[in-house]
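Every protein chain of the complex appears in place save one, which is left out.
Then we have subunit A:
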Amino acid sequence: MKVFIRYTFLFIFVFQSNAQLADFKSIDFEKADAIALEYKDETLHNLPDLSSKLTSNLTTDAARFRAIFKWVCSNVANDYYLYSKNKRKRLRYKNDSLRLKDWNYRFNKIVFEKLLDDRKTICTGYAYLIKELANLAGIDCEIVHGFARTSTMNIKNLDVPNHSWNAVKLNGKWYLCDPTWASGIPNPSSAQFEFQFNDGFFLSDPHIFSVNHFPADEKWFLLEDAKPTFEAFLEAPIIYGQAYAHFNSHNAPQKLENTVRKNEAVIFKLQLQKNIQKEDVTLVVENTFHEYKVKPEMVSIENLSLTIGHKFTATGYYDVHLYIKKDLISSYSFEVKKATSK
């Protein structure tokens, strides 16, 4: 009996401490990833069969969902042509709901044909596929529509939703994923889409997610604390894909455009996923004529909380980019004014 009680306690203790550990980061997704790779030549003509092939040999919903996510993100390519055509039409019919509806109906046909024949799509196609395959495996999964921001976007045009992603329920809790952004990015020089899986967009922390994702239905923020307003979202700093690979949240500065005084300390605050070396942190400061790397005056890492301090010694306009090793994390712009006279 004593032994039984002891083991029960041990079990409960281990189970709970495991659940707190970033939830699934402790689960090994190697097997799920291997299964996704094994079926890389499958087509989308039989979704029930594909879903069963990807999930039937895995024991947890988290691993099953991982296999589906990995398969979709490594096998379905982004169709840039389709994307730009749709964007043009949606913008043109923005104020004509009938024509927009008609276009949407025709575009539906084109998208599903492209998916079936070429395994190419745009982001709602990713979110749709993930949802269908997950549902077929008995996993609760939804498409989330909303707004997303990137470095090249003109936010003045951001008045209609421009992106879709997923929410998935695992062990009774909802999580966020962005399969489109996890699959890859256009090559900066050729603009051609390239597969480049980014783990950071799989079961991302809702805090970092909310920096550049704004769901049309605010329940999909999945934030218990204060949700950002749309204005705050539009003013937020630019974060890049690699930010999701290193950080759980971005806390300061809260704006892309900042005004500071000469020699005033500017503080950057982000929450790390795992420890890094202080030497890995670099700021690149850029003004109209120069660009230079700066080792910040102050870097502190405490309980995975990264704080960086920087001072501008000359007035003017600067763009500042944060790097961890070679990974571009975030961008800000600063107007540096004369120091106040004492």
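Here is the rule we go by: a contact is a pair of C-beta atoms (placed from the backbone, for glycine too) under 8 Å apart; a residue touches a chain by one contact, two chains touch by 3 or more; residues count from 1.
Here is the rule we go by: contacts and distances are computed from a predicted model.
Considering only "Cytochrome c-type biogenesis protein", "Tripartite tricarboxylate transporter TctA", "DsbE family thiol:disulfide interchange protein" or "Putative outer membrane protein, probably involved in nutrient binding", the record for the omitted chain gives "Putative outer membrane protein, probably involved in nutrient binding", by its UniProt protein name.
Remark: the omitted chain is touched by one listed residue; of A:Ile35, A:Ala67 or A:Val111 this is A:Val111. Residues of subunit A in contact with the chain left out of this view: 44-49, 52, 78, 80, 83, 86-87, 90, 104-105, 107-109, 111-112, 115-116, 122-126, 128, 132, 136, 143, 145, 148, 150-153, 160-164, 180-181, 185-186, 188, 193, 238, 240-242, 256-257, 286-288, 316-317, 319, 321, 328, 331, 333, 335.
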